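Sharing a structure, written as structure tokens. Questions coming.
Complex shown without one protein chain; remaining protein chains in place.
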Amino acid sequence: MSETFVHPYIPNSDPAIQRRMLESIGARDIEEFYACIPEALRFRGRMDLPAPLASEAALRRHVMGVLDRNRTCDEALSFLGGGCYQAQVPAVCDEVNRRSEFLTAYAGEPYEDHGRFQALFEYESLMAELLETEVVNVPTYDGSQAAATALRMACRITGRDEVLVSAATNPDRLRVIRNYLRPDVKVTLFGFHAATGEADLEDLNRKLSSSTASVYFENPSFLGGIGTLGQQMADAAHAVGGLLTVFADPASLGVLTPPSGYGADLTCGEIQPLGIHMYYGGGRGGFIASADEERFVQEYPSRLFGVAPTEKGEWGFGDVAWERTSFAKREDGKEFVGTAAALWGITAGVYLALMGPKGMQELGTGLMQRARYLAKRLNELPGVKAPALTGTPFREFPVNFDGTGLSVKEINRRLLERNIYGGQDLSEEFPSLGQSALYCTSELHTDADLDRLASELAACLKG
Amino acid sequence: MSETFVHPYIPNSDPAIQRRMLESIGARDIEEFYACIPEALRFRGRMDLPAPLASEAALRRHVMGVLDRNRTCDEALSFLGGGCYQAQVPAVCDEVNRRSEFLTAYAGEPYEDHGRFQALFEYESLMAELLETEVVNVPTYDGSQAAATALRMACRITGRDEVLVSAATNPDRLRVIRNYLRPDVKVTLFGFHAATGEADLEDLNRKLSSSTASVYFENPSFLGGIGTLGQQMADAAHAVGGLLTVFADPASLGVLTPPSGYGADLTCGEIQPLGIHMYYGGGRGGFIASADEERFVQEYPSRLFGVAPTEKGEWGFGDVAWERTSFAKREDGKEFVGTAAALWGITAGVYLALMGPKGMQELGTGLMQRARYLAKRLNELPGVKAPALTGTPFREFPVNFDGTGLSVKEINRRLLERNIYGGQDLSEEFPSLGQSALYCTSELHTDADLDRLASELAACLKG
Amino acid sequence: WDEPILFELSSPGERGVQVPAPGPAAAACGDPLRDLPEGMRRKTPPALPEMAQMRVLRHYLRLSQENLGADLNVDIGQGTCTMKYSPKINDQFAASPKLAELHPLQDPSTVQGALEILHETERFLKEVSGLDRFCLHPGGGSQAILGIGSVIRNWVDAQGLSGQKDEIVTTIFSHPSNPAVAKIKGFKVVTVYPDPVTGRPDLEAFKAAVNERTAALLITNPEDIGIYNPHIREMTDLVHSVGGLCSYDQANANGILGITRAKEAGFDLCFFNLHKTFSSPHGCGGPGSGVFGVREHLVPFLPAPVVDKDAQGRFFLQYQGVDRENRIKDYYGVLPAIVRAYAWILSLGDEGLREVARVSILNNNYIFRKILQIPGFEAPYAKGEHRMEQVRYSMQDLMDATGCGIGDVQNRIFDYGMHIWSSHEPWLVPQPFTVEPTESYSVEEMDEYVAVLERIAREARENPEILKHAPHRSTIHHVDHDALEDPKRWAITWRAYQRKYRGYFEPRS
Partner (left out) sequence: WDEPILFELSSPGERGVQVPAPGPAAAACGDPLRDLPEGMRRKTPPALPEMAQMRVLRHYLRLSQENLGADLNVDIGQGTCTMKYSPKINDQFAASPKLAELHPLQDPSTVQGALEILHETERFLKEVSGLDRFCLHPGGGSQAILGIGSVIRNWVDAQGLSGQKDEIVTTIFSHPSNPAVAKIKGFKVVTVYPDPVTGRPDLEAFKAAVNERTAALLITNPEDIGIYNPHIREMTDLVHSVGGLCSYDQANANGILGITRAKEAGFDLCFFNLHKTFSSPHGCGGPGSGVFGVREHLVPFLPAPVVDKDAQGRFFLQYQGVDRENRIKDYYGVLPAIVRAYAWILSLGDEGLREVARVSILNNNYIFRKILQIPGFEAPYAKGEHRMEQVRYSMQDLMDATGCGIGDVQNRIFDYGMHIWSSHEPWLVPQPFTVEPTESYSVEEMDEYVAVLERIAREARENPEILKHAPHRSTIHHVDHDALEDPKRWAITWRAYQRKYRGYFEPRS
């Protein structure tokens, strides 16, 4: 750096300090430390980066200017969902996850990072109550990773190499699953009924075999409906010696039976709805849960924080069954583990502690009521069918526009002009549903918001 | 509250909990506790308040909606100053003053609130280096209160009851001073030269007498110019046995001689420019500083935190000369003390620690350069005189528009249409300056910003 | 942490932040300091520390952890000033650039949100008090008293009574700033003491104190001992009968929101602390907000500006009909505190504010019974009566029995992560402490606090030395307070320290 420019982030960028340090080391200059790098490997050019915004004020002005080019869901009226949800984020969640101590902690021991261990143990415990399971992991990257890992766990537990996955699965999640299970696990889809969105049990039964490690479905499904055949699918899977893995929306579990209640061996899902901002899809964390059986626990790749006694009778914490991890065993550990989404786990714990049982019940009920009301309002519009499936929606449902003569794409364009973000276009990934879009409600929606969509949509359909 | 509504802020709003508590107390109901209030004094009506926004999400939506009706200085281009300055606020300042521990601490002892005591001692110490004084108080409400109190201190120190105040003082600050000194201290103004903005020494000398407790002026003055007659005014005041009190802009003291360097006995001022957001004028704190002489120290009404040894050799802290305060002595203490602006003091300390000597030097130089450049650009415009006074501006200066045939009010209206906040209109408070406005630069202003004002103003003047 | 003083961390050459440099055109204007006379150019740069950003941050984060804020402990021993829960959502509003980056001289059309908050908050306060108009400017309760004192002063002068009305009556259990401000505003202070049995202001003494010289009464009710004075209306009537004004110190109105109001009790003025009754946090001692209100006849004396709404529903700063010369503070009020109070009231409404009052009284009477069960602790006055939102206790009995008083308990209680304060001086109640639980604390938290008090009281009896050498688990040990009272030894800044000492308190001379 030039003599006159000392960077606030680099204390020793002052040339005088550097000279003193070099003297202490006995080195001529910093270049000497790079003598080990062959000249052919040295990069002698300039990186083509913008001129530095050295002052914080200039940086702030630039970056805030870039961010101002976004129009957020707060600034519009959004009905997007499909796996990422606009939801209330209590300020206490933000307060806790922005604390320097949590934000910048990392790999401390159970002594210096006692708080981190306890907060994550509590997260596991709160999720366990919601899921009615006894084991929950420290969060993995996202729900899709959790689903993919749960299925690999099922394969290891059963010693089998095929999984049967519902065709009503989130298409991108299905891609993650297929990709993560490649090359050694076979992914076979089973269908759903076009009218109801429920699983096609006949198709499932046809495909179940002694190779089946697990049956997998999402509840509510990607298409928004609450699946009611869980126990039958569990029974079918168990009958062939396989497991049942269910991907559940934790926001629904204040009112819906958790998967463990209808026979799921492994539950997985996404914690974003529990107090984590959407971040353009960048705020994610995945959970995996099971019974407290050694054959399950030993197959988790994730860290599992447990409670343990101390010499003086405090609550102590630490890693359970460390030797299963890739940290301990490299390629002989279970899959792999690394920096994932711990802070979001702590956040989700704060969220559940604030919500309590009543909050989760009211959340679930309120979402279902809004979905029902919105479907009713939209179904009144000419040419619109809402919901397009007969199952009970939890918070989202497909709306079919075939009768309007307009494509979803065109309708969404018109809504956007009115500052409304219409539902996710399903026409490409689910052609059998025709021109349909997945409309999602949020606990942030008031009656006025839902009514506004109905009236603006009516206007759009007129042209 | 109704049976079904338990407020998150009121743990014991649950009726079942209340019943148990009443039982434990042996009271029939809560109304029983109010039996001591005569019925005639009971308010039996309803307060006409809006229906509660019980959920945080609804509250957020409402309040953020109200705030969205503001257009901030970040969202426009502002040249307003006059005592409140748009300035860089390093993120670390925000981080520290938003910490729960500082935000919600209060009246703990030097043991449990060691950090608060140390942070405020450090604030005093950092200010002392900037001011070259040995005593600085824990902040009072704002600079105007600091000025008024400094003058009352001067009266007590000298045993006199008249102060001579420059007519180039911020008019609203002058109102605070007059009001605070009423009824027992006489406030007499002395003039300034219309061409230069400097003090009229002749007028001052005429008014100095054996009743003069203190001479007071602002440096830079309200009109933005750097006063160069400080030492002469100090000598004159001292010659009659009075003191000199100077109100200084701390942002200027990286480059300007602090008042103690030209004879000021008391220095006071406003810390808002030191890392505190403007908050529509709601982010303020005042400082008072002096030499470490008992006759001065004993006249401070504010708390003064000092360093002291502990039994085991740590840095300890506590209140210096507690018995002078109204906390200790009620009406026999010095003026009064109460909750004022401690957190902003801590913030200003963080700011000075980040800036260091070089930062303060660069800040002062950069502001003066921008002011000079802006004046040059504006002076090129037909009918515009900038600066309207010949003294050296620090960061702001009057611009005279008499030659344009337009009022400041009209010009500012036209600038506002272009999303520019023009300078403060001086025509009412300083009629002698004609149609003039006080234009202020900021370290956030780039060349492009200053050029933009010049070109937009040119356009405005054309009509 | 054993954190050094900031100056000890300086490392020449380091920097904490880069200042935005002037653009090339501005910089080309040359060195503006050249034109200044020699005497105005600073010769040596200020001796501020030089530190990299991370080190500054770490220093202050460590100091922050060495505090017991209301967010961290059961902070109900703050005397009359227990802070209630300050909701974190309100901190987000206060942090919003939409509020923070407003200049006070912006055109009203660009600050409609800020003006709406000021206007609506005033409207809410009028409902809570029954008075007619509020000033939101003051930066704390004491400054609100200053505002009130200025109104009284100017009113007296405007009546042409400056020579005659020169006394202000107050009570010993009213906040010290009441008499202190009265004195600044040129009045003689007459202080009424309580009836030793009831704890209420002695009615006969009060009657004797009021006469034609009485400019005003400044009084709290319930006073800081938590006992409501049912004769308040007789007292205000008496003051009115001699032509004086009555001002109600409602800094702490916790127990009576929506229950009884300044208006019905006959007051002409009152003030509230928004940081306290309306949930804004205390910030280590400010920024707070004290807001004061008046009845119609005093509106012309209220500081300008107030916020009004025009026929088109636009808010504006109103300078007419109020007093432009009665300025006590820059600009229009402490917005970060006001927006929190605004949001807090919005979240509660009429019923919610009443519930705040009801629960604060319920909580207090709950903990009152528990504390009285601790041997050595008692509550003087009004035996057998319920209390309002707080109680002033005495541990004189403990002192007599063990030699340990409130000072010792204060030093010891931190070892349990709690705090207790000794109440305002003078100590009319011997060895006093005041507990006020507000509505923010649960039964379990109050029980926890009482258990700690109980344990310390037991320690005092069993092993008083533990208290005498407390704290044992603080960052620091016992401070030599004498050094803070001696002009030769005190050091209010590092600069003074360096002149007086070298090393660790080795005197230089």
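Read from first to last, the chains carry the letters A, B and C; within each, the first residue is number 1.
We take it that a contact is a pair of C-beta atoms (placed from the backbone, for glycine too) under 8 Å apart; a residue touches a chain by one contact, two chains touch by 3 or more.
Because the structure is a prediction, the values reported are computed rather than measured.
Visitor: Please identify which of the visible chains the hidden chain touches across the whole complex.
Guide: Touched by the chain not displayed, across the whole complex: A, B, C.
Visitor: Using the definition of touch stated at the top, determine which of A:G191, A:G241 or A:G359 touches the missing chain.
Guide: A:G359
Visitor: Taking the full complex into account, find the residue in C:I5, C:A27, C:L72 or C:L317 that is in contact with the omitted chain.
Guide: Answer from the full complex: C:L72 touches the omitted chain.
Visitor: Which chain C residues would touch the chain omitted from the figure, given the whole complex?
Guide: Within chain C, the residues that touch the unshown chain are 1, 9, 11, 14, 52-55, 57-58, 61-62, 65, 71-73, 85, 87-88, 417, 440-445.
Visitor: Touching the absent chain: which residues on chain B qualify?
Guide: Residues touching the hidden chain, for chain B, are 6-11, 14, 16-17, 54-58, 90-92, 94-95, 100.
In the analysis below, only the chains that are shown with their structure count from here on.
Visitor: When the centre of a chain is set as the mean of its C-alpha atoms, what distance in Å lies between chain A and chain B?
Guide: Result: the chain centres lie 47 Å from each other.
Visitor: Per the centroid of Cα atoms for each chain, what is the distance between chain B and chain C, given in Å?
Guide: From the centre of chain B to the centre of chain C is 19 Å.
Visitor: Roughly how far is chain A from chain C, centre to centre by C-alpha average, rounded to an integer in Å?
Guide: 45
Visitor: Using the touch rule from the top of the page, what residues of chain A touch 2 or more other chains?
Guide: Those would be 8, 55-57, 90-91, 95, 100.
Visitor: Which residue numbers or ranges of chain C touch two or more of the other chains?
Guide: 14-21, 53, 57, 61, 87, 89, 91-92
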